[in-house]
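Below: one structure in structure tokens.
Removed: one protein chain of the complex. Kept in place: all other protein chains.
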């Protein structure tokens, strides 16, 4: 094995869902890391069986995350894993992440970070205490044109942000059948494992992070209306939140998993005082810039164009017109995380060499859990307004 | 003049705005009617001056709507106008319309119908009493593919309607300058003439009507958040309403006149239990139909295709691929109105010969005013929920 | 009748095809003209029957074009028609037009102008001799964004024109059935009435005119390959021409009436040394401007935007975002023709007041016939190159 490669351990990912494989492909896309160990399933036998599929030595396919963490720690430091990726059901994220961090490993963790505020708080504390790298997989922030949008706003190209609209529409819930285990995250419809939020946690938090990431704004208050249209389970599968953001900005977030014909339709529109931006995940290489009385401008991902911002350039691997997509965006999160890991290893005081830290952090994760918490509460109280700082003590 | 043509009088339309000319073009597109009289301006001189532009005899260019109504009524019945189109500032609609109806003329009236509920109630009563045709210019309901959507839903093609999202986005408010009279409806920013609602009345009511027209559903309760971002005036220029509809349907309506780069971007998405529809005014000849696990289907306006519904077929004038647009949709409202006028003339008991009555009615207008009223109230009360029947007595 | 309106006579248009009705709607859209007479069919009874549909007095529904021309000429000059629109089968265009011009009437004539070069030459001569207005209905040149493209090229915005690609794709030929009369131009598949060119004459000439109109360039030589895929008739239904244009420009034109799913898909792409333009008839309100390394710019039809060229502004009737389409573009040809007619009436030396003459002329019609002629010859000779000036003497 190339000694310069970082060594990855995967916790979870052995089930029917696709996210474990996505993590490994993204983590190794740039050949900066290699998967060497895994606790792919909570069943030791199943975990062993998965080792071949993931090209991991059976000796390092563990039956539990605690076995993985302790066994790896007993290996010589040159051999042992550098970080774990946590791709388990939501309710287990906090305990696993805390244990991994305390065992000395960096953590890449699936979203939503936790299913409740207490877990989120414990995790924030542990990250602070241990000083380890913790990155939450809000992968849509890895798209080059999302980063371009973020920088254009910071550069004042659309002026003051007036209004933001984010929507995340899927339709797959209509394919679920009562009593039949779906092959995509069966635990997602079990409140004990998934947490009390349904689509809100699954896709709403992505939408919320996307708007925070691009605009840098935080809510001061929000209200939310949830619906549960599907007969498949009792969790929300459709929702709409209205948020008052810092400054005078208004934001709306909507999400659905019951919209027929929608696949993974995450989109954002940002109205500013001087211009407006819009972007859609299913056409990720294009960012639309509108200005009153001017031609609509379509910015393509284009690493050699003058209009491309530095972070968008860094996040690109191919010339314009050679589309990049989901895996590459996801890999950008890993690439950013690796840069932080290597900085940490090189010095006590991590220096990102002037490169922006774009990794979704434990604080972003906390905000996502808080968003979920407030949405559930507002909905339960007849869509009343909830202050963002409420309940936070 | 062709005696079989209906005779039109135009009230308003002589100013800088474009809507008067649009009415005349739409009204005469199918050569079923002719403009023969007008009170184009509240200034008699200006009205005279407009007569040439509108190809109307100066003798029939009146200085006030009351002059027009009374003078025309003194003409022989074969010569006098059959109907008036009202294209004046919003606050004058009710008085003019009531007077015209009572004078024996049919009325085509611009939206929003009135600026307050009392006026709306008076107008509803007058229409009932006089039995005259009254059509509100919710012109977007004239698009063939909007009518196709309406019929597909009635035919059960998307199953039960779960959720509706309508958005109406424009950006021209950024072009307004304090102290400079815009050439497009200067009175629109004067609350005395426009009413207390800004964009809510101007475009929000169109969005509200579109969803009512297509789905046939009514709200039971709503909440609304308004914003006024522009420095140009103090009326709302951005808003979001959440509505609980009859049944368990949830609807959201958003509107904006401060979205840079948006021209006249009215769109609707309807999620049903079996399929979903979406349509956008700026690509009006296409209707998108999505179903889980099936290819997305784009229905083009196509009068000779088997998939085209009867009302969509009737509303088309050209073969598929020969795009129809704004004028033709607007003309469909007139064509529908003329059918009703001719039926009324032919018999006391109007028979539409099995053809659906799709004209936006005085009741639709009342609902639009009520929508505006409730939105303003909800926003004033901190976005609290308002029952649809509240305040209606 | 408004005395200032021009008076129109329609020759043809009474059959199952839609083009007669389109002409009348386009001709009267701006209320500058009125249809007052017609020879709607070569059968006098059928022509009479059509008069009601076209709101024409039965007394002026004639049984033949010669009857129409002579009878109208006997009317007082204030009553008689000013111009005729010829919407008959292709092979009759020349005789009718020549007769009408010699009878003192202006002519609007359907394309292709004639079915052979001799007829085209006779018509060119008659137009020159009579000095009457003659406009060929290459209606796609009436679209505002087509005119914008033309002006941008003249202004040097894309530099030198390097290459042009035009395509006109339809699919309706697959719906034809042997032995069953289609309801759309049955004569179109009869070589005696349609001429020896099939799709080449029907849509290829539109494509050829569009590129000539926008770029102002003429071919110096061309080669062409034709196919006849449909079993419906023996005329070409698919073709491709390569043309060497004046300068070093290369142009390709393709057309099809056997492309499933294509409705009326006329599009053009123009590559210049500094930029490139593209436009598509089914989205007529947008013109795309591309430049290396810059964002793609979408120009919307937008009469109040700074970027809009004068001719595009004049050709618009509605604000941006309120789509205009087929009828409005067609009506622009009539509006331009009326301006020329009025100038001619006002003075012997017509002055268009600095306004560009954009009307497709008899010379454009001649070029279209020549294009057809050369394409047929090239194809017959194994796709050999044909000089544009060949056969012209």
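As written, the chains take the letters A, B and C, and residue 1 is the first residue of each chain.
Rule of thumb we're sticking to: a residue touches a chain if its C-beta (ideal position, glycine included) is under 8 Å from a C-beta of that chain, and two chains touch if they have at least 3 such contacts.
A quick note: this is a predicted structure, and the numbers were derived from the prediction, not measured.
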item: Selected residue (touches chain absent from view) among B:128, B:304 or B:387; value: B:304
item: Touching the absent chain when the full complex is considered, from C:171, C:219 or C:365; value: C:171
item: Contacting the left-out chain in the complete assembly, out of C:93, C:262 or C:322; value: C:262
item: Residue among B:102, B:274 or B:294 touching the omitted chain; value: B:294
item: Sites on subunit B contacted by the missing partner chain, in the whole complex; value: 289, 293-300, 302, 304-307
item: Touch list for subunit C against the chain that is not drawn; value: 158, 162-163, 165, 171-172, 174-175, 223, 225, 227, 229, 238, 240, 242, 248, 250, 252, 254, 256, 258-262, 269, 271-276, 288-294, 296, 382-383, 385
item: Chain not shown, touching residues in subunit A; value: 1-2, 4-5, 18, 21-22, 24-25, 28-31, 35, 55, 170, 184, 262-265, 281-285, 300, 302, 317-328
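The working rule: only the chains that are shown with their structure count from here on.
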item: Chain whose Cα mean lies nearest the overall Cα mean; value: B
item: Maximum centroid distance from subunit C, chain identifier (CA atoms); value: A
item: Rounded Å distance between subunit B and subunit C, as computed from the means of their C-alpha atoms; value: 35
item: Distance from the mean Cα position of subunit C to that of subunit A, given in whole angstrom; value: 56
item: Residues within subunit C bordering two or more other chains; value: 300, 302
